Each structure stands twice: as structure tokens, then as C-alpha cells.
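For this view, one protein chain was removed and the others were kept in their places.
Chain naming follows the written order as A, B and C, and within any one chain the residues start at number 1.
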Amino acid sequence: MHPQRKKRLHLILFLVLAVASAVGLAMYSLSQNINLFQTPTQIANGEVPPGRTIRAGGLVVEGSVERDQQGLGVTFRVTDGQSEVPVFYDGILPDLFREGQGIVALGEVNTEGLFVASEVLAKHDENYMPPEVQAALEQAHQDGKAQMEAAAKEASY
Amino acid sequence: MWQWLVRLYHRLGSPKWFYEMTERWIFWLALAAGGSAIVGLVLGLLYAPADYQQGDSFRIIYIHVPAALLAQSAYMMMAVAGAVYLIWRMKMAAWVAKVIAPVGAAFCLIALLTGAIWGKPTWGTWWVWDARLTSMLMLLFLYFGVMALQQAMESEEASYKAGAILALVGLVNIPIIKYSVEWWNTLHQPATLKLTEKPSMHPDMLWPLLIMIVSTYLFFALVVILRTRNEILWHERKRQWVRKILES
Amino acid sequence: MSLVRATVRRDLLLAARNPGEWANPLMFFLMVAALFPMAVDPNPEFLSKISGGVIWVAALLATLLSLDSLYRADVEDGSLEQWLASGESLYAMSLGKALVHWCISGLPLTLMSPLLGVMLHLPEDAYFALFISLAVGTPVLSLLGAVGAALTASLRSGGLLLTLLILPLYVPVLIFAASAVYHAGIGMAYNGQVAMLGAMLALALALTPFAAGAALKLNLSR
């Protein structure tokens, strides 16, 4: 082979190999959980050692928000659908904070398994709709649930 | 088709043709960009319903999303124009790449500022070191880097080439911005508009957004044309056809 | 290829004879890391939280410090013109130069990192993550940095500009590396982050020498 052409072939082989391994490694990496925040399941399973500052993300459990009698302290639970973790926060909550809403909290887990947050941020989803539509959806969802429950009851009889 | 493309390429490469052609476009572009902006803003600010979670603060979307989209596409256009210059040595491409940088940086700044303002009432903070926000900030710095590098180069040709090389290397940031909301699922919500799926937005809110996006791109085209015409005037100032313009 | 080999050998030899070239960034690395406990908070508990990030930022700054001179001498003494005239592939030459830069900056920093880990009370679980992330991540810094160094080689005040150009490109490396060290510190898996660093390294190996080669040609047109 012509030396010039041989050199070019080597270069192309090198490039193909490098790009292929880049793609492969990136795919592998994306299949791993590289989230910068921990889920309630990870916290509940004790995967996060107490006393380390972490970010925890999840949905606020409906009906779990309890405000202190005095002061700004709030306790609530966050869930990822599998496990729940109690959170304590002393400060002003953002507007979007409400039950059922996704949040990201910065803080640490204490030895009793309570997540003490130093900052609570409300996450909002990519859905935008007017309140009436949301109410209608909610209604439809609940009706659907009720129907399903009724159906389940019937089926179990 | 191919021949038509080749002809278009040669025409676009001719500063004189571009200057004379765009003379007629400017008015219509300005009209279209301004008109669609008015329609989009009236629909968005007055007629779109308030969001079920965020209330009226979501109306910032009508400038935030178009600006953020444009900041990214402008960067890609700058890199492509730079590559065209590097490969075919087409002067017009270098001028276009040069004038895109400040405009793209301005839109990147708008996206960052409005995002910060939007973040305060919704998330509860002006700024988080979330991957989307950080990578967008890096895009702004990349724009500044390209501008500073072009400024620092002594010869004009070298400045175009250097800017093009940096813009091409910086392209790696674009997929990072795009996927940041999925890779690091932190505060910034995932994309509302997707090419492949139905957008997760009520039509009354969606239409103004789409109109604003179109308006922003038209505006960008207008400004880039205006700036490119200035570059042409400056570089071709000794040519006969520019003399005629100057004498009139 | 022989010219590339000769240049790499010459540069390594020069670095070995002139310890300032590789020792200064190393000293800088140590100093920056030592300043943090003094300036912020010497409390071990606090230090162990920030140590991974501090070490990575210090490594990044130390790499930048030594980049400025990467091509300057070659532009000034005419070696660059020799390479271009010789018909050797600029790709190989740029790759070789970036490799030399890594040998005198990233490699010593990586080897030094456990010492800094002790100084800054790095959590014990994180030592290996820090080491491996530096070993995979610093070559990316050298490769990307070489592009910036080539772009600014003929500028008189290129050092500051180089920083502005290159730092934004370093951010993804920093994000994944710091995340790996952090996750290791709280006892979690970090192989995803290291794999991403590896992907960046492979991509940088393949693509940055082209950009650096093209940028080198610019310096002749002055």
C-alpha cells in the first residue's frame, strides 16, 4: 500500500474506534442512574449516610403537610411512588409548593431518618393548562378511579 | 435541483447580490416580525388563560422559550457559517458568522434573565446550579469567547478562522443543553414542545407561543441581514457599486 | 511520524531538564488546595464535603496555567513552520503535543491527588473515585486546552483570553468528575459518571487534534 494511503487508513481506523467507544461509553453511562438528586427510596433504604448534604426529589404526599403552631416550621412527606421520607423545613415555601407537587429539597438526613431541609424548591412540570381544564382532568381522573374501584369491588364479590 | 442550489450558493456568495436582494426584504421582514410579535404578545398576555399551577407568571414563557431556542439555533448557524468559511473560503459566510455572535449572545442573555425572573416565583429561587441553567450560561460564555477571540486577532482572515474553529469545538455544548433536563432531572422542567409528540400545553396557550417563536426567528433574520449589510458596505467600500450608493 | 516522535521526546526532555515547567503547576495546585481550609473553614467535617470539588477546581486551574506556553515557543522559534513544511500530519503533531502537556500537568496532578485528599479530609470511599476521575478527566482538559493554546499562540496577551475560551468547555468535565467524587463520598455508585468522562476522552482524542491542527495554521498567516 502507498504509505500516504496507509497513514490515512490508520487515521480513519483510529477515528472510528474512538467515536465508537465514545458512543458506547455514553450509552452505558446514560443507562446508569447519574441523577444529581436522591430518590425517597434511596433515602429510605439507607443508601445515603446521615449528615451528608444531598438533594432529595419527590412528590409531596397528599394530606401530609403539617405546619408548626408557632414559627415557620413545616413537616411533610415526599414520595417517589415506592417509599416515603419525612421532611422538616423551617422557612418560607415557594408559591408552587403544594400537596401532590414535585419538589427538590437540599438538606441532610438525620439519624432518625428525618430529612432536614435547608432549602425547598418547587419543581413544575412541562404541562401548561388553564385551571378549568385541570379541574376537569382531575374530575375525570377521580371518576375513572371510582369506576375502577367499583369494578374491582364487583370483581372481588 | 442541484443546479439551483449551486446557483443559490454563488449568489449568496456575492455581496452585491445579497445587498441588493435584501433591500427589498427588509421592509417585509420587519413587518412580519413586528406584526407577528404584536399578535403573539396580545394573544399571550391578554387572551391566554392563566396556568393551573403558576397563575399568570407563566406568561414569561412567551419570551423565555423563543429566546432560549433562538440562542441555541443561532449558535449552530454561527458554527455552520464558520464551517462554510473554513471549507469554501466564502467571505459572506464569515461575515454572517461574525454578526450572529452578538445577536445570539443577546438572546442567550434574555433567556437567562427571564429564566431567573421566572424561577423566583415558581421554584422559589433566582438561580440554581441546575445543569440546564449552567450549560446555558456556558453558551453565553462561548459567545463571548468567540467575540473576544475575533477581536484579539490581528488579521481579519485569522479572526474569522479562529472564531469558526472555536464555534465548532463549542458545538459539544448544544446536545448537553438539550439533554440536560433529561440527564439530570433537577429543577428545570422537561421540554414542552417536542417534534415527535403532541405538545403538553393547552392550545390557547400554545398558539401564542408558536407565533412568538416564528416572530423571534423572523426578527433574528432581520437583524442578521441588517448587520451583514453593514459588513458588506464596509468591506466593499472601494467598489464601484458601493460608491454609487454613497454618492446618491 | 518520526518528527512527531522527536518533538514529543524533545519536549519531555526539555520539561525534565527545566523542572519549573511541570513543578510550578503542581505547586500552584497544592497552594490553591491549601488556601481553602485557611480561607473558608478548617473544620474537617466541612472540608470533607467540599474536598472533591476543591481538588477538581484546583486541578483545572493548574492545567490552565501551564497551557499558555504549550505552542508559544514553537511559534516563536519557527518549529511550527518546519512541521507544516515537513508534510507530517498535523493531527499526529497536535495529539503528541497534548499528550506531552498531560504528562507534565495532568499526570503529576493525578499522582498527587491522594496527598491533597488527606490534607482536605476527603471521605475515604472517595479516594479511588478522585484518582480515576482525574486520570480520565485531565487528558480531556489537556486535549481541549491544546485547541485554545493553538488559537491564541501568536497573541501577545493570549493567557487571559485562553482562559475565557477554554473554561466553558471544561464545565462538562467538571460536572461529571465532581459528581463522581461526590457520589463515591456518600457511598454510592459512580461508574456512570466515570463512563461519561471516558466517552468525553474518546471523543476529544478523535476530534480535538483536528481543531488544534487547523488553529495552528492560523499562526502562520500573521
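Everything that follows uses one rule, which is that a contact is a pair of C-beta atoms (placed from the backbone, for glycine too) under 8 Å apart; a residue touches a chain by one contact, two chains touch by 3 or more.
Quick note on the criterion: contacts and distances are computed from a predicted model.
Per its UniProt record, the hidden chain corresponds to "Heme exporter protein D" from the list "Hydrogenase expression/formation protein HypD", "Branched-chain amino acid ABC transporter permease", "K+/H+ antiporter subunit F" or "Heme exporter protein D". Across the whole complex, the hidden chain's contacts among the shown chains comprise B.
Only one of B:Q53, B:Q72, B:T114 or B:T134 touches the absent chain when the whole complex is considered: B:T114. The residue from B:L29, B:L86 or B:V103 that touches the chain not shown here is B:V103. From the options B:A48, B:A131 or B:L149, the residue with contact to the unseen chain in the full assembly is B:A48. Subunit B residues in contact with the hidden partner, per the touch definition given at the top, are 45-50, 55-57, 59-60, 63-64, 67, 102-103, 106, 109-110, 113-114, 117-118, 120-121, 219, 223, 226-227, 229-230, 233-234, 237, 242-243, 245-247.
By our rule, only the chains that are shown with their structure count from here on.
Here the spacing of subunit A and subunit C, counted between their Cα centres, is 34 Å. With touch defined as above, residues shared between interfaces to two or more other chains in subunit C number as follows: 203.
For subunit B, the set of residues that touch two or more other chains comprises 131. For subunit B in complex with subunit C, the touching residues are 86, 131, 134-135, 138-139, 141-142, 144-145, 148-149, 152-155, 157-158, 161-162, 165-166, 168-170, 172-173, 176.
In the complex of the two chains, the subunit C residues touching subunit A come out as 45, 49, 89, 91, 176, 179, 185-189, 191-193, 195-196, 198-200, 202-203, 205-206.
Contact residues on subunit C toward subunit B in their complex (touch as defined above): 144, 147-148, 151-152, 155, 157-158, 161, 164-165, 167-169, 171-172, 175, 203, 208, 211, 214-215, 218, 221-222.
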